[in-house]
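Left out: one protein chain. Kept in place: all the others.
Chain naming follows the written order as A, B and C, and within any one chain the residues start at number 1.
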Amino acid sequence: MSKWHKLKRTDLKDFLSRLAEKWEVWVPYRVDGKWEFGIYAPDREMDFPESVIHVSMKNLFFPKRRPIAKYEEDSKWSMQPVAADDKPRIVMGLHPCDVAGIEYMDKVFLNSEHKDVLYESERKRTVLVGMLCSEMADNCHCTDRGLTPDSASGMDVAFAKVDDYYLFKGMTDRGKEIMQSEYLKAVGDAPEKRKWPAGKYAIASPEEFMDMYDDKIWHELSDICLTCGICTYACPTCVCFLVTDEKFKGKGERVTVWDSCQLQSYSRMAGGHNTRKTPASRVRNRTLDKFAYSHLRYGQISCTGCGRCVMVCPLKRSFPQLGARLSERIRDKKKSKAGTGARSKED
Amino acid sequence: MAKVGVFVCHCGVNIAAKVDVKKVVDTLKDMPEVGFAEEYKFMCSSPGQELIRKAIKDNSINRVVVAACSPRMHLPTFQKALASEGLNPYLVSMANIREQCSWVTDDPDEATQKAIDLVARQIKRVVHQDPLDDIYVPMTKTAIVIGGGIAGIQAALDIADGNRKVILLEKSPSIGGRMAQLDETFPTLDCSQCILTPKMVEAAQHPNIEIRVNSEVKKVDGYVGNFEVTIEKKATYVDAQKCIGCGICQEKCPVKIVPDEFNAGLNTRAAIAIPFPQAVPAIPVIDPEYCRKIKEDKCGVCAKICPAEAIVFDDAPKQETVSVGAIIVATGYKEMDPAVYTEYGGKKYPDVITGMQFERLVSSTGPTGGELKRPSDGVIPKTVVFVQCVGSRDESKAHAYCSGICCMYTAKHTMLYKHHVPDGQGYVSYIDVRAPGKTYEEFVRRAIEEEGVRYLRGRVAKIRRLQNGKYRVYTEDTLVGRAVHVDADMVVLASAVEPQKDAVDLAQMLGIAYDADGFYTEAHPKLKPIETASAGIFLAGACQGPKDIPTSVQQGSAAASKVLALFARDTMVKSPQIATVDPTACTGCLTCSYVCHYSAIEEKEFGKHRVAEIIPGKCQGCGACVATCKGKAITLAGFSDDEIYEEIVSCK
Amino acid sequence: MQIEKEPRILAILCKWCSYAGADLAGTSRFNYPANVRIVQVPCSGRVDPIMIFKAFVEGYDGVMVSGCHPGDCHYGTGNYHARRRIAVARRLLEFVGVHPDRMHFTWISAAEGKKFAEVCSEFTDKLRHLSGTEKTLARKELAT
Partner (left out) sequence: MKAMRKKIKELFANGDVDVVLGYREDPASGEVKASVFKKDEMLEDMVFDERCVQNLVNYLPTLVARYSKVGIVLKGCDGRSLATQLVEHRINKNQIVALGVGCEGVKVGGKDADKCEDCPTSMSPVTDHEIGDKKQKKDPVFSKVEEIEKMSPAERWKFFAEYFERCERCYACRQICPSCYCEICVADQQEPKWIEPSAKLSANTMWHLIRAYHLAGRCADCGECERVCPQEIPMRLMNNALEKAVHELFGVRPGMDPEELPPLVVLSKEDPDTIMGGKHE
């Protein structure tokens, strides 16, 4: 259990095929030059990328469109909840930042008060086989967020790519069965522990961020932002959704669909009032949600440093830089003791 | 929560023969929206409507779907039924299962299935219908009559006598129209001028009538009760206020080559002229195409001799917009140009003339002073052939329709001819003689039996000019089955009645319908012969179809009574099915304003923003703006996106 | 039972001319296929192409829009605006792969009951010939 096991790269296909006999095995595929997760099939070319892929893991546990109930428009309007899927599955190739994201989602969806049963079943049926990073990509900044690229925390099984083989290690009981595979050979040596560079951008504390609520800086930080929703869709910890009914020929589904606080429609209320009409107010919401609100609610900031938001941003705006700029402003403000400005009228 | 009452009509067997009405009710009564469902033999009958009222009372339904005939037929009936029970009349919807289902579908199963689908769809729709309140708008109690012929004059006089203001609009320099050109009228042979002129004068002197001659409609905006009509007065170059109508200008004008329209082009007149002696108003007009002063800056005689100094050479067209509450269209007809009939000479024979030209030739105010001489050489024609149905009942050359008046005026012409040339012989080439009016048949018999006019049944094949100046008319006598020809001194063609040249332009300005021939279409051929499909616009006279004088006068009076009935109220009830802008959703691009036909969309300040606003009084509810608004900030009550969407997606 | 083989047609008709024309087809007893569903709008100018798009996505096999003949619009100019919008919408739909035979845009007057019935029959006929091909744009998610 506590030992590292070796898998020859040439055995990877056989190893996965064997797992696929019992599990639904989700692995990364490259489609049209882009990575995405799909169910393992031996005839498809797959690989494990060194760092995060641009599509968020979120979709595997909390899909962008998720039917929660079905109904027919008959005399009774009979509505049936959608049955949870309990087929066991393995999701393989998650990076530590993704796992951190899942841990955050657990806090949102599995807290005792409001449990999301469909999310719970997705979690229950899944064995997380995470991949330890061997390098940090351009946009990676998990070290800024207190994570380590090769930390196996939260994974059921951890693995790392080394030369022409992989090293696997079971972390939990759930990972045990995978570790029993005939293709894994126990070895003594662990993958080399790297010393990771310190975070590029030091950020302020959640409380300090909260103090920035009324600051003028949000206009500067939002000046070229399009306020599209792609960063929130890519983010592993953005969990907003809306519930809507979709009908077709008298049959209907009630579905949850990802929503995004960056879109203007998100905060528009009945009657037309919009609490976050300006881009600045929406950028503020997302920034503070990542760095402050999440901490107030769940005791953990929700940016995991995966860098996807930068990767997918149409304008390649850097969220970590934004956080840093903000922290810088906080420091400046503290120094000058200024910044008790009135609440901006525009917001 | 909407609770829909569904009422399916048998319409006797009209629906029930194809659609299994019971099955429709049984299938739909369990729909979650439905609170009550019932079938009945005739929903539009009193007991049928009572069913609805009872269900509103006893079953507390708050929406109604009636599956029956077309909503165009009975929607108002059921709206009233709802209103009588205190339910908003706009909360009813009709499923058209007769015109659009039982009457057009062969197979009963298919028809039943379609009916179920149509009714279900309407149930889904009616849930989205909102209660609407009628809009009351003030009304301008002035009418405009377009066209100063006998129909228009009659309409104007009746409205004026009803103590309402009327504008009588005429595009030529005088009112009077076609009737003023006629010599005597059938079937009484009383002098046209003698009976018309008093009416013209009465109109001119009536305090409630404002006559505007030389004027045409250029634009029509607004809607019933509140039309805005833009009128253009042509340049006449004579100040009507100063002119005393002495006519000296007309005498002295050296340019005497203008074809005389009043005399149907038989002679020429001066470039400045009063159209005819009894004209109302008797003010001359300069024809700028001929006037040498206007064309070449020479002459100017009229200005020099005018005792009233009324000549204004720098006159220009003037536009003015008038507000009126109702419009009567009485633009009349024109006589067809027989040029297309090349076999009749195609106008190249001077003595082959039209009915109207004959009318002028025998008129004492005509070019010959009432002596009947043929145009080419002034010889008194001893033999005249009258050819009927020239352009009428002849689809291949001109029109399929019957011009209606030619049989009678031809009979009149033969009589006038005999009165002028007692030793002459008249022939009439005819297809059928149609004389359905009061004492009309007797009139025709008189021409044949007393005046000795010879009626030859058959269509004239050809007219050829002979060396001796006579015209050989080749025709046939189908009653004896023989080709015949007549050598005539003169031939009179009973040319067809046609809509005015610009009839379609005017119809499009007014937004009224017209038929394939260009005659204006009444709202219903039998029950609404005066109304058009556009509220507040009425028809009178030959613009709606060929008509004789008595019928034109009747229509003039009928149209006037419609206008007076309309003006009896102080406010107009307007349909609340109009568009409104949600200012919170409007971006102020104002592209909607460009597509609004009624200029009903204006700009308005809304907080810091500029938004579009629709003037309820002007909006007619067409929805063109709704389809233009990308952000869906405009809603059309009664045809909202919600309602149409539901109709599109609710079909199974 | 819906006869699935028969193509479904949505006909969006203006209230003054084409809807009245459809009524006249009924009054004159000109039969036409039963799978035509008529939606009444006040004017063809009210027709937002979003309705046409939605109809295809909702699985209609063909969409027909008809208004008053040019110049005869009850509201003066609505049909001219409709003509431009529909021309563009048609080009777009064809561009993404909707077969041109699935769209029929025309003018039918209140007097043309016969024309309405004929148009419906001919249109249905054309669509029957297309029915072998994939139902373009029709939604798949809930079709099962």
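Definition applied: a contact is a pair of C-beta atoms (placed from the backbone, for glycine too) under 8 Å apart; a residue touches a chain by one contact, two chains touch by 3 or more.
Everything numeric in this text was worked out from a predicted model, so none of it was measured.
Taking every chain of the complex into account, the chain not shown here touches A, B, C.
For the chain missing from the display, the contacting residue among C:Tyr32, C:Tyr60, C:Tyr80 or C:Phe116 is C:Tyr80, taking the whole complex into account.
Set against the missing chain, the residues A:Ala83, A:Ala198 or A:Leu315 yield one that touches it, A:Leu315.
Residues 49-50, 53-54, 57, 70-71, 77, 80-81, 83-100, 103-107, 133-134, 136-141 are the ones on subunit C that touch the missing chain. Seen across the whole complex, the unshown chain contacts subunit A at 32, 54, 64-65, 223-224, 226-230, 233-234, 242, 244, 246, 255, 257-260, 263-265, 268, 279, 312, 314-316. Listed for subunit B, the residues touching the missing chain in the whole complex are 584-592, 594-595, 610, 628, 630-633, 641-642, 645-646.
To be clear about the criterion, only the chains that are shown with their structure count from here on.
The most central chain, judged by C-alpha centres against the centre of all protein C-alpha atoms, is C.
The chain with its Cα centroid farthest from the Cα centroid of subunit B is A.
With each centre defined as the average position of its C-alpha atoms, the distance from subunit A to subunit C rounds to 47 Å.
Subunit B and subunit C have Cα centroids lying 31 Å from one another. Each chain gets one centre point, the mean of its Cα atoms, and the points for subunit A and subunit B are 72 Å apart. Residue positions of subunit C touching 2 or more other chains, listed in rising order: 58.
Residue positions of subunit A with contacts to 2 or more other chains are 247, 249. Contacts from subunit C toward subunit B in the complex involve residues 1-3, 8, 10, 15-16, 19-20, 22-27, 29-32, 34-35, 37-43, 45-48, 51, 54-55, 58, 71-78, 81-82, 85, 110-111, 117.
Taken together, the subunit B residues at the contact with subunit A in this complex read 30-32, 582, 584-585, 649, 652. On the side of subunit A, the complex with subunit B involves touching residues 73-77, 247, 249-250, 271-272.
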